[in-house]
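Every protein chain but one is kept in place in this view of the complex.
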Amino acid sequence: MRFNQLINALEGGEACLQSYELATNPELLSAAALDQANQDQISFLEKGNTLSSILNKSKAGAVLIPNDEKLIKVATQRGFAWATFQHPRLAFAESLEILYPRKIVKPEIHPTAFIGEGVELGKDVFLGPNVSIGNNCLIGNKTIIHSGVVLYEKVVIGEGCELHANCVLHPDTKIGTGCVINSNAVIGSEGFGFVPTNHGWHKMPQTGYVVLENEVEIGSNSTIDRPAVGETRIGAGTKIDNLVQVGHGVTTGKACAMAAQVGIAGGAKLGNGVILAGQVGVGNRVQVGDGVIASSKCGVHADIAPGEVVSGFPAIPNKLWLRCSANFKKLPEIVKSLREKDRRAFD
Amino acid sequence: MRFNQLINALEGGEACLQSYELATNPELLSAAALDQANQDQISFLEKGNTLSSILNKSKAGAVLIPNDEKLIKVATQRGFAWATFQHPRLAFAESLEILYPRKIVKPEIHPTAFIGEGVELGKDVFLGPNVSIGNNCLIGNKTIIHSGVVLYEKVVIGEGCELHANCVLHPDTKIGTGCVINSNAVIGSEGFGFVPTNHGWHKMPQTGYVVLENEVEIGSNSTIDRPAVGETRIGAGTKIDNLVQVGHGVTTGKACAMAAQVGIAGGAKLGNGVILAGQVGVGNRVQVGDGVIASSKCGVHADIAPGEVVSGFPAIPNKLWLRCSANFKKLPEIVKSLREKDRRAFD
Partner (left out) sequence: MRFNQLINALEGGEACLQSYELATNPELLSAAALDQANQDQISFLEKGNTLSSILNKSKAGAVLIPNDEKLIKVATQRGFAWATFQHPRLAFAESLEILYPRKIVKPEIHPTAFIGEGVELGKDVFLGPNVSIGNNCLIGNKTIIHSGVVLYEKVVIGEGCELHANCVLHPDTKIGTGCVINSNAVIGSEGFGFVPTNHGWHKMPQTGYVVLENEVEIGSNSTIDRPAVGETRIGAGTKIDNLVQVGHGVTTGKACAMAAQVGIAGGAKLGNGVILAGQVGVGNRVQVGDGVIASSKCGVHADIAPGEVVSGFPAIPNKLWLRCSANFKKLPEIVKSLREKDRRAFD
């Protein structure tokens, strides 16, 4: 595809094209990072991107950049085809969608797929080899279910979902439209509920179910548990990375994002647009306000007000935590200084 | 089911019924949390439960509560059917068992199940679609094995176990009676044993096996490794949540509980009744005494005496940790104060 064709396709997109220079109007076959791109590849830069400094060494054929005089000058001098966007990363995402169109999966019910009684399959569904669909499931139109996926009874899946290989959905799980469940994820397994007694742990039956609203994505090997009663609910547009644990009865608002290895304990409630970085933990029944950001490895054990940015364990405001953790390494000096003054206290 | 029928069923149970009031003796169809229950639903409250304050707003038909005058008064005024128990949470668990009787899985060997040579199946076993049973496995009576489960060779499983979809049991794994293995868990995979050499990592063969004693439960996507020699052993009645790693050669006592994302390194030994909260780590060969509680994200790198409650990393007594971490956020002030006195030391 020629650069001008790509520009035509991006015009009117959400990334907001501002200006462009066709230069040699190169033929673009694919995309790559700025430091790895060749002449038939497109690349991009964001403001403050650490790769800015290597724009003048890049061998890319075309670059998508922010509206920055200096970058435009370098790109022009190097002879790149270039275009500026309000959101260059989004422009790159849109370019990838154009350059790498999604493969169309041809509808098919593989002969080795097992389909229980009372199952209703929508139009144009794909069921791969060794899929197992429990009794009374409903599968929406155009949904793709890859090899080895297991649905227990009464699972309901909306239109246009994709369930990757070997993931498992437990009874009564409800999934909206356009959801993606990645490989080996487990949705709706029983919550970890045990009551201590004199002779060991007594299991609390987990009679509830999990709801994933529209456009939710769940990462590989992540687990979303069902509760004792009621539901666990993941809000529309929420994206969850790999190896994340969502406990029984958790609810999240819309458009949250959770990075890998996050763990959310039972009954916690997240507002809209909450962002949890890698390996964050959220405690039982904690309430996390709209737009909260918790940085990596943070332990959120108490409620957090909307809009806060928190870090550390126990979680405190991020700016305070940065100053505290910078001073943590002075502790030996602190103790030495005080010991000189007050020997008894620090022996 | 009418409330009086439920009370009859709970009488003599372990939750210890104390007193009750039938009120309108409501028909109960299901159960729910206090803030979500309707008139045909039962709910419960524990001492100190944060929901206590909303008892007077609840729309539940019946409530199970502790023997607390104030709560009894509110429940009576609201016209609820109510009962008091020594252990209201346990009463709720017993109520769920009555209101939601476990579905009976009809014994069946699905025609797509693969069964190796020399396999002995007990009576009334269920093998779902695409199950794969290796040579010389023994499966106890009434054990349920869901779709896609894989057993390697010589796995031995006791009576009345349930193995959920797509979990994997490696050679020689031994499982007692009444165990539950949740979806995509992996039991008996080879331990992470490599010896450093001049030309890379030399693999230590992992010739041992894993034993799960009776009534053990393993969460979804958890992994229990086998050791180089000998066994990894999980004590009777121990409950393990999702995404937990148990390293090679670990042994645990009876009735331990491990929350999600706990990691236990090779050779660690846990006593009886040890509780590890979410994301806790236990180091190589560490010995953890009976009844120890390690709070969330704790790093246990050295032996812990029986009965201790520990927190933080490195783990210290919980009460000390609470005071220390409360003071952590004063570090910038501490340094400022000392710098005023001794400029050199803190520049």
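Should a chain be cited, it is by its letter among A and B, assigned in written order, with residues numbered from 1 in that chain.
In the analysis below, contacts are C-beta pairs under 8 Å (C-beta built on N, C-alpha and C of every residue); 3 or more make two chains touch, one makes a residue touch a chain.
What you see is a predicted model, and the numbers here were worked out from it, not measured in a lab.
Chemist: Sort through A:Ser58, A:Thr84, A:Thr143 or A:Asn166 and give me the one touching the missing partner chain.
Modeler: Considering all chains, including the one not shown, the answer is A:Asn166.
Chemist: Have a look at B:Gly178, B:Gly263 or B:Gly291 and name the one touching the chain we're not showing.
Modeler: Result: among the candidates, B:Gly263 touches the missing chain.
Chemist: Using the definition of touch stated at the top, determine which of A:Thr143, A:Ser220 or A:Thr252 touches the missing chain.
Modeler: Spelled out, the listed residue whose C-beta touches the missing chain is A:Ser220.
Chemist: Taking the full complex into account, find the residue in A:Asn25, A:Asn242 or A:Asn318 that is in contact with the omitted chain.
Modeler: With A:Asn25, A:Asn242 or A:Asn318 as choices, the missing chain is touched by A:Asn242.
Chemist: Going by the touch rule given at the top, which residues of chain B touch the chain that is not shown?
Modeler: Considering the whole complex, chain B reaches the absent chain at 112, 114, 130, 132, 148, 150, 152, 166, 168, 170, 184, 186, 189-190, 192, 194-195, 197, 200-205, 207, 221-223, 225, 228-230, 243, 245, 247, 249, 261, 263, 265, 279, 281, 283, 285, 299, 301, 312-314, 316, 320-321, 323-324, 327-328, 330-331, 333-334, 336-338.
Chemist: In terms of residues, what is the contact footprint of the unshown chain on chain A?
Modeler: Interface with the chain not displayed, on the chain A side: 14, 30-33, 36, 50, 87, 89-90, 92-93, 96-97, 99-100, 102, 110, 112, 128-130, 146-148, 164-166, 182-184, 215, 217, 219-221, 237, 239, 241-243, 254-255, 257, 259-261, 278-279, 296-297, 325, 328-329, 331-332, 334-335, 338, 341-342, 345-346.
The definition used in the following text is that only the chains that are shown with their structure count from here on.
Chemist: Between chain A and chain B, what is the separation of their C-alpha centroids in Å?
Modeler: Once rounded, the distance between the two centres reads 27 Å.
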